[in-house]
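Removed from the display is one protein chain of the complex; every other protein chain stays in position.
Chain naming follows the written order as A and B, and within any one chain the residues start at number 1.
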Amino acid sequence: MMLNRRATEMAVFTLFRGCALLVVLALVVLLGYIVSGGLERLSVEFLTGMPRRANTEGGIFPAIVGTFYLMLIVLSISVPIGVMSAIYMVEYEQNSLMGKVFKMAVYNLAGVPSIVYGLLGLGIFVAFLGFGFSLISAGLTLSIMTLPLMISSAREAIAAVPSTVREASYALGATKWQTIWHHVLPYALPGIFTGMILSVSRAAGETAPLMLTGVAMSLQRLPDSFFDSFMALPYHVFYMATQSSDLLATRPIQYATALVLLLLVLGMNLFAIVLRKRYRDRYRW
Amino acid sequence: MRKNRHLPPREKAIQLALTVATWSSVLALAAVFGELLLGALPALSSISIIDFFTGTVWNPSHPIYPLYGILPLFVGTMMVSFGAALIAIPVGLGCSIWLAELASPRVKAIFKPAIEILAGIPSVIFGFFALVILSEWIAVVFEPVTKLNALNGAIMLAVMMIPIMVTVAEDAMNAVPMSLREASLALGATRWETVRHVVIPASLSGVVAAVVLAFGRAVGETMTVLMATGNATALHFDLLRSVQTMTAAIAIDFGEVEFGSEHYHVLFLVGLVLFVMTFLINFLADWVTRRFKEDY
Partner (left out) sequence: MTIAIRTDDLHVYFDKNHALKGVSMDIEMNQVTAVIGPSGCGKSTFIRCINRMNDLIPGCTVKGKVLVDGMDINDDDVDVVDVRRRIGMVFQKPNPFPKSIYENVAYGPRLHGVVETGNGKGRRRKHTKRELDEIVEHSLRRAALWDEVKDRMDKSGTSLSGGQQQRLCIARTLAVDPEIILFDEPCSALDPIATAKIEDLLVDLKKDYTVVIVTHNMQQAARISDRTAFFYLGDLIEMGDTKQIFERPQKEFTEQYITGRMG
């Protein structure tokens, strides 16, 4: 009887280990194909050159710059609003009815499909506000899309600061904002920073909203203003893989672009993970 | 909490700024819903809502008789999402149990970042992989009707669902207190029996929420299915044939649609349906978590 139960346990646990192995395998295979496929075409010229002959030759510099601009817009809009919301939700409206409403809004915003954000951007920024198919329309759309991620990671970081620190500060006669500014925020900063990197990298990898807000298939120049159209790395991968004039001949370009995007996004994610690990034990409470 | 009536003006100004910033989320959610509604409404004046929901043909670009039946797209979305769930649920659960109950701290320290990395990969990369590599493998194994098909999208979506599931489900299992496990083990149960009869029932709400949440993401995913499933709009239930999902239809059709046309507004209507679906799915996940949550 006992032997039987032991055998069952062994079998089931082996199955579970297999599942975990399968997931790791999927990751390795995926990364392996992209990396090995992309290295062939990757070069300095590829990174810094303009695309030529309908993207079948030359580099992807405008796509890199476009993605960089998008990240910049998200950084300057989503991060401040996200951090401010997080502060307000944790420090001012923790248990109130309004606090629950805010939490619900953020939760639901996080679940909205990215293509729906594209529709929002199209309707509001492109059409209603008249920004046209442009960098700013796409950037603002991505900013709204990443806002819930930014808020929830900042909220987590701020809520992790123990209440004893707040009490100590209040007991010395500090005001609420002094307490937040001098104590809560500095100690939550590594966590907020991690959330910031993750949000920006999410924006960098997003494609669907761009397709409705102004991404261009090919440009021989860089965008000269926020109202100009632009190229972006993830869209370039999609476009080259599905619509370029010779799908097979440009495969190396597709792989190499995917690799550049992957390195950019995963590089940021890895940095965030390392940062979080390093700072997790910085403050011993 | 008692409010201080003696706030200096600076503190009041700051509090106001924070309030405004926080309202932006509520405003954004309202804007999403409002914009979809506004964009979709004009469509209802020229097409019948019943035809839209029951129509079996999606052929919006027909020059004379465009047909806007959402069923093929809806079935496409459901086929890839359920297909993905069918694969992701057992693998994801096995993975979560392994992570929460069996893995040593050292292995965990490597595996958890790996899961995060997987979750961080842009969807267009998954789509690219499905298009170029996975479809070839499927072609060899299943000899499908079309090389890009629902199965291709489902498998790729499953890989994307797993990290979401594992993160949420593992959290739920970790929240089960050690003392419960010890009580079971002390009664002579094996570790597997403990997991099955104690840990899983105790964390069930979190595990179910994890599955529902991951499913919601699959329904809303665009790029992967757009690149993987071939985008044929015929209505059928064959996993080995090409399908188009609701998300993919919006993404593709907007490339050629005329601004303000009937087709344009119908696409907003599809977006509205999609939004309501994911909203309900997320609501379900949240409800499951709240309703069946055990407090330890």
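Convention: a contact is a pair of C-beta atoms (placed from the backbone, for glycine too) under 8 Å apart; a residue touches a chain by one contact, two chains touch by 3 or more.
What you see is a predicted model, and the numbers here were worked out from it, not measured in a lab.
Of A:Phe13, A:Phe46, A:Tyr88 or A:Tyr187, which one is in contact with the hidden chain?
A:Tyr187
Can you list where subunit A touches the absent chain?
94-95, 162, 164-175, 178, 182-183, 187, 282-285
What does the interface between subunit B and the hidden chain look like in terms of residue numbers?
The list for subunit B reads 1-2, 4-6.
The definition used in the following text is that only the chains that are shown with their structure count from here on.
Over in the complex, which subunit A residues touch subunit B? Could you list them?
5-6, 8-9, 12-13, 15-20, 22-24, 26-27, 30, 33-34, 80-81, 84-85, 87-89, 92-95, 101-102, 105-109, 111-120, 122-124, 127, 144, 147-148, 151, 175-177, 198, 201-202, 204-208, 211-212, 234-235, 237-238, 241-242, 251, 254, 258, 261-262, 265-266, 269-270, 273
Across the complex, what residues on subunit B touch subunit A?
Interface residues on subunit B, with respect to subunit A: 1, 4, 7-8, 10-11, 14-15, 17-19, 21-22, 24-26, 28-29, 31-32, 35-36, 38-39, 90-95, 97-99, 102-103, 111, 113-118, 120-129, 131-133, 159, 162, 166, 190-193, 213, 216-217, 219-223, 226-227, 247, 250-251, 254-255, 259, 267-268, 271, 274-275, 278-279, 281-283, 286.
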